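Of the protein chains in this complex, one is absent; all others appear in place.
Chain nomenclature is as follows: A, B and C, assigned in order of appearance, with residue numbering initiated at 1 for each chain independently.
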Amino acid sequence: MAELNLVEAVNHALAYEMEHDPAVLVLGEDVGVNGGVFRATVGLQARFGPARVLDTPLAETAIAGTAIGMAAMGLKPVAEIQFSGFIYPTIDHIVNHASRLRNRTRGRLSCPMVLRTPSGGGIHAPEHHSENPEALFTNVPGLRVVVPSSPQRAYGLLLAAIRDPDPVVFLEPTRLYRLFKQEVADDGEALPLDVCFTLRAGNDITLVSWGATLQEVQAAADLLAAEGVMAEVLDVATLKPLDMETILESVTRTGRCVIVHEAAQTGGFGAEIAAGLAEHGLYSLLAPVRRVAAYDVVVPLARLESQYLPSVERIVDAVRKTMEAS
Amino acid sequence: MAELNLVEAVNHALAYEMEHDPAVLVLGEDVGVNGGVFRATVGLQARFGPARVLDTPLAETAIAGTAIGMAAMGLKPVAEIQFSGFIYPTIDHIVNHASRLRNRTRGRLSCPMVLRTPSGGGIHAPEHHSENPEALFTNVPGLRVVVPSSPQRAYGLLLAAIRDPDPVVFLEPTRLYRLFKQEVADDGEALPLDVCFTLRAGNDITLVSWGATLQEVQAAADLLAAEGVMAEVLDVATLKPLDMETILESVTRTGRCVIVHEAAQTGGFGAEIAAGLAEHGLYSLLAPVRRVAAYDVVVPLARLESQYLPSVERIVDAVRKTMEAS
Amino acid sequence: MTSVSQFQVDFTRFLDPQGEALAPLPDFAQDPAVLLPLYRAMHLTRIFDSKAIALQRTGKLGTFASALGQEAVGVGVASAMAGEDVLVPSYRDHGAQFLRGVKMEEVLLYWGGDESGSNYAGPRSDFPVCVPIATQVCHAAGAAYAFKLREEARVAVCFLGDGATSKGDFYEGLNFAAAWQAPMVVIINNNQWAISVPRERQTAARTLAQKAIAAGIEGVQVDGNDIVAVRHAAQQALDKARDGGGPAVIEAISYRLGDHTTADDATRYRDAEAVEKQWAFEPILRLRNYLLRLEAWDAKREEQLVKECTEAVNAAVEAYLATPPPPVTAMFDQLFATLPPAMQAQLDTALRFENKQGGGHG
Partner (left out) sequence: MTSVSQFQVDFTRFLDPQGEALAPLPDFAQDPAVLLPLYRAMHLTRIFDSKAIALQRTGKLGTFASALGQEAVGVGVASAMAGEDVLVPSYRDHGAQFLRGVKMEEVLLYWGGDESGSNYAGPRSDFPVCVPIATQVCHAAGAAYAFKLREEARVAVCFLGDGATSKGDFYEGLNFAAAWQAPMVVIINNNQWAISVPRERQTAARTLAQKAIAAGIEGVQVDGNDIVAVRHAAQQALDKARDGGGPAVIEAISYRLGDHTTADDATRYRDAEAVEKQWAFEPILRLRNYLLRLEAWDAKREEQLVKECTEAVNAAVEAYLATPPPPVTAMFDQLFATLPPAMQAQLDTALRFENKQGGGHG
């Protein structure tokens, strides 16, 4: 059992699966010799050769498109998009092809591919390097969208994503890559893809989040506990398909919910969870469902970044308001 | 005052604005000699010349990208994407550039462009011709997203979109192009972009929708009226920025709301409206907020299309359930 | 100033419109036993097309894209492919698909609005029809890479139109395949039109074949209405690709004699007379002229062939029309390998409303 940070956990999961399944290959910009700009693929080319760890030409559309062709022909490509702001050129292939190939051919061909990308802000990166593009994918039928929030979950969820017989968009919170380490057993054990994880139990309010903002959510939960407010913290982990059951079960108990995410609020995936509560949890709700998300503004450059990202202060404020309501 | 169908109204708005503003130009595939595959641009090239009505090469990325370059240099391009399923290659330019140019340059350059596309199903079209891509845009800061639901509103909203100093995605419900005619005064009067329209007043329940499904919503409202349920029908029209005020005002009166849209349900824009109600309208809600939307499946080919599109039957059923709740 | 690189684009035609050989013919072209199946396949495609258009006109089929006048491109290329090769078609390549074993009723089902039409009983690994223009070039490049990685002697053969060569996917896919030296053959069916946009306004490039130069690979032009030239060029490119020589591009110059699709009315944008003139160059006539010269063909056999093809098409149409629409569950059952539990409620709703829908549309 090794102490790994999140990016190392990603690396271990890739290595494990490449070792055990010859159909798995990795492709993307600078993933080979350089080991990826965040080092997620470091060592893989030396170990598995340049034919299975491909430095592609600089073209995201073709990275996604060729991965689809590979997947249809029996490989299991794991494609890396270097930064989340460059994922947009892949969307045509993901929406029109990856997510539809199985249905289009009635199961004759399928598309077991993973599209990985670092995602989110908080590292003072240049323009376009801090996007949270999940809502571009969560309305797309036939797709899975996964966001890990710890080294352990990154390892287990990525293994599950690679093994999944259908396409998975896997968004790795850049801010967590090196934030902390955790014991991760490199035992090839996957985590289930379709469930939320309960990170902290509590009966006063349910805090729902995913990815990097779980850091602030947990810090807020600590502060609130000191005030006597016991928050339950849920990590959605797999946004699509969404495990609304777990969220509903929790909110039925707590009667209150605050949803936290880093993407812009309007049309963000938090809305789906709030909508699920408005339909299936209405009678349990003791207070309005608040969202703490980025403002509906362009991700600012570094000098305003910390004013943009949802903070512990904003979460605590939303929780207090939610607790006051009755 | 002429009787126009929706596609004629679009054509008239384009012609009016080209006549009155030399900066306006139209570009896209087959928009010139052919007048567009749905005839939205018919006659424009003959009238305004091939330099202002451009048949582009077949490349949506460049259609969006060159429109941005034009807009930054003072033109007002109206770009047509031939069918909604081919809008995906534009997303990179729309998200990373069109919606950000003003902010990025602190107002030095801006991007007054319109991206028009026919949208939605119901005409038994081939694969990829029946998409509802609005949720790909509604999470994007700096963008406006508009969906007209009648010839009058198409005319007035398109004028407003062209005149707007910022980028607008304009989704025209294909199914309505020739469904009915309406008196449209070709007087250059724009409609406001940031408001919902109340199509029918009622105090028992609020039905919120946009675009083509307002047909089914209104038919459902008729049926329900016969049962004594008086539905208020709201046309969202401009999805982003969303006029939540009007919706809240209505639901505060009715206490009940059903949201209807044609895109897949999960992560669809209906969720944003439900989330708005769960936060700001919770205390008024007498019943769960239901959504009647497409299932989270790939838009099927024609033989299953009518089973896929939200129907009057499904809307009536949802309303009845909502009325029963208390 | 020094010249560092030179390129050229060659054009190949073996048979003139009268079926006369302009150059020494490749071996296969001297063997009626090879040519007659191609002749039949072109006929079948054309008869299928006219039947499909008739079905569309009578409301029994959705929008359909015919290959009228371009039969030699699909048939010629497919005839050079090995069974284990993989076809990555656009929406106008049923001529090639039929030769690969795709059934006519499958193609009808697809255009008739039923996904099961893409579940080919025949070439199980062939890609389905691809509507988003040029995207299939990337898929073909990826497929070709899979073959290379597994050291399989297979080639991915991709079709696209003249208009499609303007799209980034074409160029990116080509560049990947070339960088990877992957076994891919790209056929540009240059039928001179992308709906209403003529070839000259699609690009300032004088040939489409020269676009291959951008990826550092060879591009050649052939007369796409001369099936001998098409098959010959395809065979050369396939052999080279299979032998590890990397991808190639063939621009087959043909002409779209029909409307773009049944949803199109080409008289809006092109001159009927100009189209009329193109009929002199069409590929079936050309091969028939050559076969007549070879004395391998006659009016009686022609009549027999047309009858036989018509019967085959009619049988396919019957099978198509007899296929019931899919159940509502079909929308759910192949979305994922296993339906996620989160979707069960939607499936229940769909079943509850099955065939009780249609209000306002349908």
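Methods note: contacts are C-beta pairs under 8 Å (C-beta built on N, C-alpha and C of every residue); 3 or more make two chains touch, one makes a residue touch a chain.
Every value quoted in this text rests on a predicted model; they were computed, and no experiment measured them.
J.: In the complete assembly, which of A:Q215, A:T238 or A:T322 touches the absent chain?
T.: Once the missing chain is taken into account, the touching residue is A:Q215.
J.: Considering the complete complex, identify which of C:D49, C:E71 or C:D169 is in touch with the unshown chain.
T.: In the complete complex, the chain left out is touched by residue C:D169.
J.: Under the stated touch rule, tell me which residues of chain C contact the chain that is not displayed.
T.: Counting over the whole complex, chain C touches the hidden chain at residues 1-12, 23, 166-169, 171-172, 175, 178-179, 181, 201-207, 210-211, 213-217, 221, 246.
J.: Write the list of chain B residues that the hidden chain touches.
T.: 25, 51-52, 54, 56-57, 59, 61-62, 64-75, 77, 92-93, 96-97, 101-110, 141-142, 164-166, 194, 241-244
J.: In the full complex, which bits of chain A touch the chain not displayed? Write them out.
T.: 29-30, 32-35, 37, 55, 57-62, 85-86, 89, 121-122, 124-128, 175, 215-216, 219-220, 265, 295-298, 300-309, 311-314, 317
The criterion applied here is as follows: only the chains that are shown with their structure count from here on.
J.: Just to be sure I understand: the centre of a chain is the mean of its C-alpha atoms, right? Then which chain's centre is nearest the mean of all of them?
T.: Located nearest the centre of all protein C-alpha atoms is chain B.
J.: So how far apart, in whole Å, are chain A and chain C when each is placed at the average of its C-alpha atoms?
T.: Centres of chain A and chain C (C-alpha means) sit 40 Å apart.
J.: State, to the nearest whole Å, the distance from the C-alpha centre of chain A to the C-alpha centre of chain B.
T.: Centre separation, chain A to chain B: 30 Å.
J.: I'd like the Å distance between the centres of chain B and chain C, where a centre is the mean of that chain's Cα atoms.
T.: Chain centroid spacing, chain B to chain C, equals 35 Å.
J.: Can you pull out the residues of chain B that are in contact with at least two other chains?
T.: In chain B, residues 61, 85, 88-89, 127-128, 295-298 touch at least two other chains, as defined above.
J.: Multi-chain contacts only, two chains or more: what residues does chain C have there?
T.: Only 115, 132, 168, 330, 335, 343 qualify.
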